[in-house]
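The following block contains the structure, expressed as structure tokens.
Note that this complex is displayed minus one protein chain, with the remaining chains in position.
Let's turn to chain A:
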Amino acid sequence: MTAVTDTRRAGGPDDAVGGVVPREVVRPTTVDQVAEVVRAAAADGRSVVPVGGRSKLTWAPPPESCDLLLDLTGLDRVVEHVAGDLTVVAEAGVRLADLQAQVGRAGQLLGLDPPEDGATLGGVVSANASGPRRLRYGTTRDLLIGITVVLADGTVAHAGGKVVKNVAGYDLGKLFTGAHGTLGVVVSTTWRLHPVPPARRVVTLQLPDTAAAGPLSVALARSTLTPSAVELIAAADGTARLVVLFESIAESVAGQARAAVALLGGGEESEDLPEDFGRRPGGADDVLLRLAYAPASLSAVLGALPAGTAVAAHAATGVSYAAVPAAEAAEALPRLRAAIAPHDGTAVVLRAPDAVRERLDHWGPVGDSLDLMRRVKERFDPERRMSPGRFVGGL
């Protein structure tokens, strides 16, 4: 085995995290090596930024400093897949797509479908990434049953376990989900799996505008239908369609698709998903936002977006992605936040062109628990060396 010190190299522009070039890059291949590297960084007071597939680096603001970039793609082992228990243990650097392929051979899946190419499990957890099927399977907090982390001082700690039902001790997996590397390094993950549904049926309904999606998604949610996803896909030009996905046994998806057409008052049935299903909207010139709100407020929330905003909404869940034209973003974002606040709405910047990024408040208001979050950060990372400044309130 290669000593971890042999993987050290100077950081270059290609290694930059939000424009911050790391002094040094290291690529450990075991949990012990991660601990060794982080312990050494602690001894010298160096800042550490963990990365995986680098597919969501813009989802958090740039770190204030990055002495050491911890490349976790070398932790790429699927440690244990017990098909009979519907569980899998896999290291943080395993790509989500590779894990899906492996458990797929046993007719199983991990119920997470964020669209970012090359995403690793550690990155999916740390960014709390999800996709359309969150309606059916939930998100990381519902599926992650165990976690191993390396803390700022190099301590290796576990929480949870390998069984789905387990209430022993605090659930640190929840705490590290969406923490963007600011509490420590996620090195291994244990998941609950689901069986792959044997059949699929898709209903696509063209809509006159995005406002029509709100009442339809509420109607679907209040019906006895059990779609895996209800997606509103709206282009910048205002054309919109609702895509409802059913996944189950053949008899069930056929019956449910028919019932959905009746409920929606129309729609085309098909076998295949549209190509843009689950994609984040917009392009590199847009500011990509994640909006979260009380689910029935969909129409009101979308109505607060500037004209020309492309949207991909997980319609029945209270989460939407919106691509606001960059020129309007700085002015539109505070207005949008104020407009959706009555719906418990929040808007987080996931990606922005460099020219506008610094003018945007990345996370927006956090509420009255920010001080408690600060106290959590101070306990886990008292010297503030783990991805400093990347989180809410500058944590």
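In this text, contacts are C-beta pairs under 8 Å (C-beta built on N, C-alpha and C of every residue); 3 or more make two chains touch, one makes a residue touch a chain; residues count from 1.
Here is the rule we go by: contacts and distances are computed from a predicted model.
Missing chain, UniProt protein name, picked from "Glycolate oxidase", "Protein-disulfide reductase DsbD family protein", "Aldehyde dehydrogenase" or "Sugar ABC transporter permease": "Glycolate oxidase". Between the chain not shown and the residues A:Ala159, A:Leu216, A:Leu245 or A:Val356, the one that touches is A:Ala159. Only one of A:Val17, A:Val287 or A:Val319 touches the chain withheld from this view, namely A:Val319. Not every partner is drawn; the one left out touches chain A at residues 82-87, 107, 128, 138-139, 141-142, 149, 151, 155-159, 161-172, 174-175, 177-179, 183, 194-198, 218, 221-226, 248-249, 251-252, 255-256, 290, 292-297, 317-319, 343-346, 348, 363-364, 366-370, 372-373, 375-376, 378-380, 382, 384, 391-393.
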